[in-house]
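For reference, the structure I am asking about is given below.
Note that one protein chain is taken out, while the other chains of the complex remain in position.
Let's turn to chain A:
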Amino acid sequence: MTRIDGPAAERRGRSDARPAWPSWRAPVALGLVAAVAPMALGTWVIPLLVPVAISSVSAVGLSLLVGRAGLVSLGQGALAGVGAFTAASVSVRLDAPPELALCAAVVTGGAVACALTPFLRLSGLYLSLATLVLALMFQRIAVVAEPITGGADGIAMEGNLRLGFIDVASETAFYAVAWAAVIVAGVLVANIQRSRKGRSFEALSAGEDLARSVGVRVTTAKSTAFVISGLCSGLSGGLYAYYNQFLTPEQFGVGQSILLLAAVIVGGPRSPWGGVVGLMVLQLLPETVDLGSEPEALFTPLLLLLFAGFLPQGLVAAAGTGLGRLWRIRPLTRPAQAAVTAGPSERTADER
């Protein structure tokens, strides 16, 4: 009997078929860097790093969509805006506790993403178009929806973020909460990437026909990836509302969406932490190095072009390869490659 029956099946050859769980090194390293940075560099970095952390929550979700499912969203900034105005209006108009407002922000971010999923029945191009239209229309919609958003004048939050009995009043406390949110979101997304669902997203990037041939419900998989990115953006927006304490529609323009996409490309789309690294580069470099106004405006698009053209795997993957070369953390070519069968088919995929 040679049917593939799983654990009970007769097996030959390699016996260590244990799953490779997501590594804890990246979240631990990120947590350490976030904890040490204010102590090592001074508290002046906190106002710089809190916006990076808040945007990073959104970038973590976007990396799953771009890097795994191969779909491009140009509307993550607008989805963050949906989350932000939801948190603000639930908090101010309904006098709801911050925990509930944050939950509402997450849910509405996911719900708006869900509302766009009919565009996913068509090719990925239509999601990009739909999200671009959302990004372009969001500010106008936010102005028109004055009873909820406060219109062009914006809406001011009342009260600080509070999680249970902890009042997140100081900027330092908010810094800790924002980076904790990044790490939790990143760990959850990394776990999804290493799961059956994550592999169904991977299959999409090889072509919808291939994904269907292995049993993946293509529209469901694409929708799931997009809704996860919407949930993350909703949380990001909710945190932004409590951090900034005042929201106007201008804060959620199409530029924010492009910044997030650029960060994911620059940092590395295949890693949930790539967007975090990308945001550090794109948001911190112009703040710490005086580039002048014109070069600063061109900084993000130029870096996006450079990485898309010459380093598409992004900084995280490049750093991983570099570290591997330096310290041989893991061999670049596994011993198994030595077992390449001799013969006319010995050429590798790269050589062809």
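FYI, contacts are C-beta pairs under 8 Å (C-beta built on N, C-alpha and C of every residue); 3 or more make two chains touch, one makes a residue touch a chain; residues count from 1.
The rule is simple: contacts and distances are computed from a predicted model.
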| item | value |
| --- | --- |
| Protein name (UniProt record) of the chain left out of view, among "Stage V sporulation protein AD", "3-isopropylmalate dehydratase large subunit", "Acyl carrier protein" or "ABC transporter ATP-binding protein" | "ABC transporter ATP-binding protein" |
| Residue touching the undisplayed chain, where the options are A:Ala115, A:Ile166 or A:Val214 | A:Val214 |
| Per the touch definition above, residue among A:Gly81, A:Pro98, A:Gly150 or A:Gly198 touching the missing chain | A:Gly198 |
| Candidate in contact with the missing chain, chosen from A:Pro19, A:Gly42, A:Pro147 or A:Gly164 | A:Pro19 |
| Chain A residues that touch the omitted chain in the full complex | 1-7, 9, 11-14, 17-19, 21, 188-189, 191-192, 194-200, 202-203, 205-207, 209-218, 224, 228, 270, 333-334, 336-337, 339-341, 343-350, 352 |
